[in-house]
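Every protein chain except one is present and positioned as in the full complex.
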Amino acid sequence: MTDTTLERALVVEPTETKRGWAGQSIPRKEDKRLVQGHGVFVDDVKRHGMGYLHFVRSPYAHAKVKSIDVSKALELGGVYGTLTGDEVAILTDPFFELSTPPGADMKDYALAVGKVRHMGEPVAAVVASSRDIARDAAELVEVEYEPLPVVVDAERAAEEGAPLLHEEAGSNVVWSGLFDWGDYDAALAEADQVVRIERLHFDRFSSTPLECSGAVVEYEKHTGQWTIFCNHQMPGIGAIWMGPALRCGLDKLRFVTHDIGGAFGNKICLHPQLTACCLLARKLNRPIQWTEWRTDQHMANSHGNERTFLDVEVPVRADGTMLGFKVRALDDCGAFPRYEPLGCIIWAQVTPGLYRWRNIRVDFTQVTTNKSPVGPNRGYSRMQHLWLTERIIDIVAHQLGLDPIEVRKRNYIRSEEMPYETPNGCVYDSGDYARCLDLVLGLINHEGIEERRRDAESRGKLLGFGIGSTLDSGTNNFGQSQLLNPDLQFSGNNEVATIKLDIFGEIVLTLGTVPQGQGHETVAAQVAADILGVSPDDIHVRPGHDSYWNTHAGLSGTYASQFAVTGLGAVKGATDLLADQIKRLAGVILGGVGKDAIMLEGGFAKIKDNPEAALPFMACGAIINANNAGLPPELDDVTLNCRYVFRPRFEVPDKERKYGNLTLTYANQIHACVLEIDKETGVPVIVDYAAVDDCGIRIHPQIVEGQVHGAAAQGLGAALHESFPYDEEGTLLTANFYDYHVPHALDMPPFKTESIESPSPFTPLGAKGMGEGGGAGIHAVCAAIQDALRGAGGAIVYDSCNPAHRIWELMREPEKSRSLVSVEERS
Amino acid sequence: MREKTIKVEVNGDLYEREVESRRLLVHFIRDDLELTGTHIGCDTGNCGACTVLYNGDAIKSCMMLAVQADGASIDTVEGLARDGELHPIQQAFSETHALQCGYCTPGMLMSAKYLLDSNPNPSEPEIRKAIQGNICRCTGYVNIVEAIQRAAGHD
Partner (left out) sequence: MHPVTHGSAEHGRAWFNHAVLLSEVEYARPASVDEALVLLAGDDNARALAGGQTLINVLKQRLVSPDLLVDLAELEELTPITVAEDGSLELGAMATLSDLIASAEVQERRPILAEVASSVADVQVRNRGTVGGNVCSNDPTNHLPPLMVAAGATMTIASAAGTRTVPAEDFFLGVYMTAVGPGELLTGVSIPAAGGTGDGFFSVTVGNEGTGIVNVAATVNGEARIAIGCVSSLPVLVTSRPDDESVREAVRAADLDPPSDVHGSGEYRRHLAEVLAVRAVGYARSSG
């Protein structure tokens, strides 16, 4: 039952990089330009003669588009042209869908074709000489709509007779399937108690990066080449979507990024808008500028997956051991699948959460609704599932009168079991959850909690304490997509880096990644500097991404918590190649010694036994690039321009059993939250907060800590304020920062962090990806609220977002939420 | 009048331009003066990415018309560094890792400068209140508060 013998041998890469620059928090290369306001964000880019694009957007959540009349808009002085869905349908093919039918038959274009399916969906585009004129002209575009019935509830959308978003698909279901591992029925039979939870609901929200999406797109007539200066964070997949749609080769889509103002997964599904820009750049023969407005980003960019968990069932043994769980998961992906249905499998990277239960059954369905499409928002799909597992732990503990801390200690996977194979064949590489839990309890002074509770009581407040544990699984195996659709041709993962030593000794490094604040220029330089024996200041890392550098592959980008593995793996690989070549060259030049006799130090290649014999890097660069007569044939392949594609070791998972390793690394975080709830108003205030993280070897501890802060803040926002509710007409009610409240400086509690390092045995540097965080803040706050409410009727927290008014409702009618949970005694 | 010629001093330089009355100050700064350090992050004056100093006061330039700034003196992030030397606040932000993506940073720096100009030794609550009008999605404000404390120590 708890067998963790691995079915196959693992390949462990030797870590050659000694700790030098890696492990230090050096000043960031990016900062100098960013603190002076000299960063280049997409809206800063200007091209001569560019036309400003304004999208005409649907005011209806669901409607047929009967006609579009752009004539009045075209008459306005300064208007260059327009684009409508009819043109898009002729000029492009629909973006390919990842799903099997019915999802496969849902059509998605750059503009609405024939009908609109969510409020704010672009229906037409107007391009003009200024933003203001484009905006004025948009008002003159006349669209005739025939409204259709709206469906905003996922359960309703799944029913027979619900309004159909995509008629060709014949269903609102994008994908559905059953995941069944271990022997759930046996676990149920063995149980002494069975806890049932009728429903849990993970709310829609998103990390709402401060910079909105945007692009400046140019088209070169003779070559058919598009240059897309943008903030797309995953150009590899962007090109894969856009190329076939535009009926062009992928090399015709040059993606260029520079500085990006945050993305958090919300700048992955930009292909519809970028395709519209491409068509207009070609049609109007001028560069096209588009910047998304904040309202557009909230209404029509991407939300995090909304997931409802129904009929949760948890068999428990009398000693508090959780034997497994069963659940029906209903995922709401909004109007178009886009990156979905990947969310239907990605959660399986963390099927058991942090716990040792082996028998898990998940009946998963994903449906479309007349709401904003979803995208891989920070924590993508794992966060929702981890929230489920944490809620189960706390609710079961609550019902059975157990201490949630003890339940966690009993059921956490143990460090000695690592690497740990989960019920569905994923391998948790390393981690010590119990130790992290102890550390966070210390940070938060858990021993003093009851005293704090009494003090709060005396001030009319209910004090609550909660733990949130989470995993940040990183470096996807895209083969998991084949578990959803066996015909998909995606598997494994890759990232690319190129490093060269130039004529005058410049070391230039380019990456396939697309940083949006994670400090890639700095961290990549640290790793390369250690290998080459120079300082990070000697390594010039080009900012951003550019397809023309030929330093990217199909899955390039920055997403899914993987830079420290894939990006740095590529950097290490490329730099190792360069170092090897320098040594071989130097060996020959310095008197016919082998490369093993050479060391690299301070910008020189030196003979180890005779360091006076040294060749400066500049000489190496000059020889190979401009002065290479007389070099022996064994150096023919020495170019000092080394490109490396890092590929993590993955197999295609077993499609029958839906079994296999889906992710390479598992960082984890354990958070503790202490909050006080005003008994009369329901207003929650977090009074203390702590987080312990473990992401293996940290290359730049300050950057790691910054990610922990940021992810926690986003978690707190999602737990207490941030959600995207809709009314019956499909209107988004929080389409701006006025109504969609994100944490400001006064909202943040005192915050303590600590780190441990459990190196990953599977990665080149022992590091694990860690940027997403996994939503621990949400889990901890929900737990703390539920704990606080024990003093006011014992309500159950069943929604992920609990602002004051919801807490008040829970306090007012505790029976309502409590009735969602039942315990069946079996013994 | 729908257009007006305005004279605005920005970072010590005098600019004279004709603008439409409806033009927002932030668009004037970014597009007409090509000082793109000041950013736009929202539609409703909530995020503060557009914060500049107007006659010495921190304001959100997305909630002022350019014509209102006629005759005024504006300071933007581009004016903080002098002769290639970073302002102590900029230096402090980098040292404490108070910026990740850098998009909120210009506005944040101007709010920090505004605070320290009048309150050289602020308490932590005072610092948080001073940057309450500046949203950051990356840092959780932890290191930003530390940066401002560090910059305060520099006087």
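Every chain is named by a letter (A and B) in the order it is written, and numbering of its residues begins at 1.
By definition in this document, a contact is a pair of C-beta atoms (placed from the backbone, for glycine too) under 8 Å apart; a residue touches a chain by one contact, two chains touch by 3 or more.
No experiment lies behind these values; they were computed from the predicted model shown.
Listed by label, the shown chains that the missing chain touches in the whole complex are A, B.
Summary of contacts with the chain left out: across A:58, A:411, A:493 or A:763, the touching residue is A:58.
Note on the undisplayed chain: of the listed residues A:103, A:557 or A:743, the one touching it is A:743. When you scan B:10, B:33 or B:59 for touch with the missing chain, the hit is B:59. Contact between subunit A and the absent chain runs through residues 54, 56-60, 119-120, 131-132, 135-136, 138-139, 293, 295-296, 680-681, 683, 721, 723, 725, 727, 729, 731-736, 738-739, 741, 743-744, 746-747, 803-805, 808-809.
Within subunit B, the residues in touch with the undisplayed chain are 1-2, 4, 20-22, 24, 40, 43-45, 48, 51, 54, 57-60, 62-65, 67-68, 70, 111, 114, 129-130, 132-134.
Everything that follows uses one rule, which is that only the chains that are shown with their structure count from here on.
Across the interface of their complex, subunit B is touched by residues 25, 27-28, 30-32, 34-39, 41, 43-44, 46, 131-132, 207-212, 259-262, 264, 291, 293-295, 516-519, 702-703, 705-706, 709-710, 712-714, 736-738, 742-746, 748, 751 of subunit A.
Only residues 20, 22-23, 27, 30, 34-44, 46-47, 49, 76-78, 80-81, 86, 90, 93-95, 97, 99-106, 109, 127-129, 131-145 of subunit B touch subunit A when the two sit together in their complex.
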